[in-house]
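Notes follow once the structure below has been shown.
A single protein chain has been removed from this complex, and every other one stays in its place.
Chain lettering (A and B) follows the sequence in which the chains are written, and residue indices restart at 1 in each chain.
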Amino acid sequence: MSEHPLPPGTVAQVTEGGPPLFGLREMELNFGPQHPSTHGVLRLVLKVDGEKIISARPDVGYLHRGTEKLFETETYPMVVPHTDRMDYVASATNNHAFCLVAEKMLGLQVPKKGQYIRVLLDELQRISSHLLWLATAAIDLGAITPFFYTFREREVILDFFEEYCGARLTLNCMKIGGLPLDLTEGWVQRVAEFNATLPAKYDEYEDLLTENRIWKKRTIGIGVFTKEQCIEWGVTGPTLRAAGLAWDIRKAIPYECYPELDFEIPTGKNADTYDRYIVRVAELRQSQRIVAQCCDWLLKNPEGEVRAKVPRVMKPPAGDAYAAVEAPKGELGFYLVSNGGNKPYRLHVRPPSFINLQALPEMARGHLVSDLVALIGTIDIVLGEVDR
Amino acid sequence: MSLLNMVMLTDIFGGLKLTLTHAGRPADTVEYPERAKEPSERFRGMFKLDEERCIKCTLCAIECPINIIYIDWHSEKNEEGKSVKVLDRFDVDMKRCMFCGLCEDACPTNPKSIWLKTKTYELSTYERNEALYLDIVKLTSWDSNVKPFTPRPEK
Partner (left out) sequence: MSESILYYGVIPAIKAVVIVLVMATAAGVLTLFERRLLALLQVRKGPNRVGWEGSLQWVADTFKLLFKEDIVPAKADKVVHYLAPLFIIIPAMTVFAVLPWGPEVSFFGIKTPLYAMDVNIGLLFVLAVTTIGIYGVILAGWSSNSKYSLIGGLRSAAQLISYEVPMGFAVAAIIVMGQTLSLVEIIEAQKRMGLWFIFPGLVAFFLYFVSGVAETNRTPFDLPEAESELVAGFHTEYSGFKWSMFFLSEYANMVTVSAIATTLFFGGWLRPFPNVAFLSFLDFIPPIIWFLLKVSFFMFVYIWFRGTFPRYRFDQLMALGWKFLIPLSLGNIVLVAIAALWGKTGLTVLGTILTIAFAAGIFLAFRVPPKRLTVIEKSRPTEVPA
């Protein structure tokens, strides 16, 4: 026990309640923003005791672009490309969520074919986003090969996007009232053919990871976040479903043609990293089913409008509305306040990444630095959406 | 996992088997400068402007979400005495463009007088202001010294 004053920055107690042991102090470790596995520019200020994490404080905002304020300066159709830039690995769902809320305010009904194409795009986007998640989460834990296998499939999906709407990543593939473009010749057929090959590919990823003892050791029991905690913290998406609550906007508050489609909500039991992995792989398989059904429907009904009749200048009546979609990362909601003008008075985003990120300090406490990497991977954040 | 699988390391050997079977497959990657994927018909790339078709309505500039299109025009009397609009300035600040394609959607002429479907995506330059701040001349004639896209045949 030292009598002399501790140097600045010293934490007085290593263990709660006890006196400082040999003047020991926690080490403060800056994790990011240039760290290879923080998935962008997340900075975490860690207090570690050896390698054990005592506290982790996320420091967000490195990618802040003022998107919500920017929305207020744009007319409604011009907002759509900006939404691409939030969760840039799943831009179709971003477009979709905004279009939903705008359609709700304007009272538009998307034609049936438009709905099916939207759902098809959404689910392809979910597959591509989950594949990216799988790739990066595996590479965080040291398995480098799944990255290349999943990107092989993801590239094909991006090619489909490119053929449909002309862009690969920031799609801008939806418009208020429907879709900007009709399908190209043979597109659905090719998507269906590719889709049929996907389950075999999923089996490959699973062969590499699901039963692997190292993968299991690294993920089972890591970052448990229970159902109650999830609800308290507003955590949605695979994290919530891995905790055992089958909450999925597609079933709970159905939008578009989801009620007509046959799919299931995979849930986990143990609320740990492994269950989140399992849930996401199962979601990949469910999305594959949905894509197959959408393709079938579109092949049977090739004719039809893809966009409703939209007014030339969109001026929703004064009021507010909230609409949400099940984005790959969780509930993505848009809250729109209109004052009757042609620009949103306020457009608030409920980003799943930002809200799920809050769970990180809680999950990480008591784990090792190595686990933190697994946890950043498992909550599946995209910093563009966290900071907006 | 059964005890036998546990002892015999089936997960380990299974993983090794999977990666080894992949070793025999041809690479999925495409080597870029020699061979490149051809962009699709709808691919949104570099701008192109057709000055004659343009009716100077400035709708594209209005619709652009980040206001990177600047248009100035004035009226002139032509030989028949009709007043026509003449472009003074049609600039696109290409380096800020996010290729959303809203300008093309907004264009009322048929066919469009401004379009992105040039399939050109090789936009890297040494001087970004030089090359990517486009005026009328550059917008209409940038492809005169660009070779049309020709993917090499598969070996």
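Just so it is clear, contacts are C-beta pairs under 8 Å (C-beta built on N, C-alpha and C of every residue); 3 or more make two chains touch, one makes a residue touch a chain.
This one's a predicted model, so the numbers in the text were calculated from it and none came from an experiment.
S.K.: Just name the one of A:T145, A:T239 or A:S353 that touches the chain not displayed here.
M.R.: In the complete complex, the chain left out is touched by residue A:T145.
S.K.: For the chain not shown, which residue from A:W133, A:F160 or A:W247 touches it across the whole complex?
M.R.: Selected residue, touching the omitted chain: A:W247.
S.K.: Using the definition of touch stated at the top, determine which of A:D59, A:E206, A:D320 or A:E362 touches the missing chain.
M.R.: From the options A:D59, A:E206, A:D320 or A:E362, the contact with the absent chain belongs to A:E206.
S.K.: Which one, B:D28, B:E76, B:E122 or B:D135, makes contact with the chain that was left out?
M.R.: B:D28
S.K.: May I ask which residue of B:L16, B:I55 or B:V86 touches the chain that does not appear here?
M.R.: In the complete complex, the chain left out is touched by residue B:L16.
S.K.: For chain A, which positions touch the chain that isn't shown here?
M.R.: 27, 29, 35-37, 51, 138-145, 147-149, 152, 203, 206-212, 214-215, 217-218, 231, 245-248, 251-252, 264-268, 278-279, 281-282, 285-286, 368-371, 373
S.K.: On chain B, where is the contact patch with the chain that was removed from view?
M.R.: Where chain B meets the chain not shown: residues 2, 4-5, 7-8, 10, 12-16, 18-20, 22-23, 25-29, 31.
Here is the rule we go by: only the chains that are shown with their structure count from here on.
S.K.: Based only on mean CA positions, could you tell me how far chain A sits from chain B in angstrom?
M.R.: Each chain's C-alpha centroid was found; their separation is 27 Å.
S.K.: Which residues, counting only chain B, touch chain A once they are in their complex?
M.R.: Against chain A, chain B makes touches at 1, 5, 10-12, 14-15, 18-19, 22, 28, 37, 39-44, 63-65, 98-102, 105, 116-117.
S.K.: Spell out the residues on chain A that touch chain B in their complex, using ranges where they run on.
M.R.: Where chain A meets chain B, its residues are 74, 77-82, 84-85, 145, 149, 152, 155, 159, 162-167, 170, 172, 180-181, 184, 204, 207-208, 211-213.
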